[in-house]
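So, subunit A:
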Amino acid sequence: MKDTPLSNCERDFLLKAIEEKKRLDGRQTYDYRKLKITFGTDYGCCFVDLGKTRVMAQVSCELVAPKENRPNEGIMFFNIELSPMASPAFEQSRQSELSVKLNRQLERCLRNSKCIDTESLCVASGEKVWQIRTDVHVLNHDGNLMDAASIAAITALRHFRRPDVSIQGDEVTVYSPEERDPIPLSIYHMPITVSFSFFQQGTYLLVDPSEQEERVMDGLLIIAMNKHREICSIQSSGGIMLLKEQVMRCSKIASVKVSEITDLIEKALENDKTARKAGGRCGYAESITQERITALKMDETPVEVTDVKETASDIIQKAEPSPHKVPSLVVPVPGVGQVGQGLKNTWGLEEEDDDDEEEEEEEDTNDNGSAEQEEDLTVMEEEPHKTGESREANVVELSDSEEEEVIILHPETPDRTPKNTGSTSHQKGAAKSKKRQKK
Partner candidate 1 sequence: MAADMRLPTIRKTVSLSVSAFDRKDLVVPGDVITSDTGFMRGHGTYVDEDKLTASVAGEVQRVDKLICVRPLKTRFNGEVGDVVVGRITEVQQKRWKVETNSRLDSVLLLSSVNLPGGELRRRSAEDELTMREYLQEGDLISAEVQSVFSDGALSLHTRSLKYGKLGQGVLVQLSPSLIKRQKTHFHNLPCGASIILGNNGFVWLYPTPGQQEEEAGGFYTSLEPVSLSDREVISRLRNCLLALAAHKVLLYDTSVLYCYESSLQHQVKDILKPEVMEEIVLLTQQKLLEQEG
Partner candidate 2 sequence: MAGMELLSDQGYRLDGRKATELRKVQARMGVFAQADGSAYLEQGNTKALAVVYGPHEMRGSRSRTLHDQAVINCQYSMATFSTAERKRRPHGDRKSTEMSLHLKQTFEAAVMTQLYPRSQIDIYVKILQSDGGNYSVCVNAATLAVIDAGIPMRDYVCACTVGFVDETPLADLCYAEEGGGVSSLALALLPRGGQIALLQMDARLHQDHLERLIEAAMTACKGVGKVLDEVVRQHLQEVSVLTSD
């Protein structure tokens, strides 16, 4: 399904806001969205929520024959799936540009940086090695899939435990988790990507773009680093031109962010470990909050309340006293309460000028209560642009009106006015009152 394009006014609004250093969700330029990491029941399953972007990673392993030119090393395989569940723009066909980009970037970030010791995955040299397969599924696309995917992948790899093996001569025994505890993978460092989006030909920069910001951005710079301040990969994409200073600045920001995120991952892993040890239930099912009304929940926004009292009293003093008293409750019919009398009915009278609708013309409605006719009246009145005190009966008849008879009403007729009191501004009410008058 083709994605709905962003309208021009939305685009302009976003760009204008970025120029004023404002983001739609209130973040600062270098702020990440709320990052939440949860784990599934099995080892190696990890869910990452980055704002509304939701990504799931699963690691699995298998014993296979190694590649011919690398007999001592295990095989790492990465795959990112963009399913239509994540966004209507994704289609079933696999090789879309975005999917290729994400896959290649994840491969370069994790494989080329040698974050995992592949030699430790070798069981029997030249015959059997472990093939570690990391599948990342995008569950909801709200921008910045790359960061979420990389966090999910590396956390899942840290979380994963592979079965223990022992070799006796030529025999290889794989122990199930019940027989022997599974072993974690040996991971040297944790590379994490940070995405920077550029706007207006590189003048403005934002970290962690949301989906709308991604649509208006000119280009993207992805830096993968680990917490030891080593850069694992840099990739610029989109048709922008960068300057060297911009790249250096981004790398500095990235190092700060990466250390924060790494701490968060470590904490999440610790929590999960303690939860499992304590024998408590853990997993995806636990991470879904239950017994909650599925309504739109918005986080509290902080509001400035320091000088609220003074401002409020100011406003109250400066305001004029309200013109009407609030009328008391009236019960016209059992079961119905009525407060006030409402404005007069303005149906059946069309104004030519729009401004007049805004003015509270109670005199307008005087013309409505025609006692004689029950047909609809189309009377066009030309209103002068005054505040409505002087109302000449300048009536203009509609030439193409199909009404047979057009009643021209005198606006100042006093005896007509009270007829409309007591009725709500409902056509039915007016008709009723008309009928009553007729009788």
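Everything below uses one rule, namely that a contact is a pair of C-beta atoms (placed from the backbone, for glycine too) under 8 Å apart; a residue touches a chain by one contact, two chains touch by 3 or more; residues count from 1.
As a selection rule, all candidates are chains of the complex that A comes from, given by their letters.
Because the structure is predicted, anything quoted here is derived from the model rather than measured.
Per the touch definition at the top, the candidate among 1 or 2 touching subunit A in this complex is 2.
Residues 95, 97, 100-101, 103-104, 108, 112-114, 221, 225, 229-244, 247-248, 251-252, 255 of subunit A touch candidate 2 in their complex.
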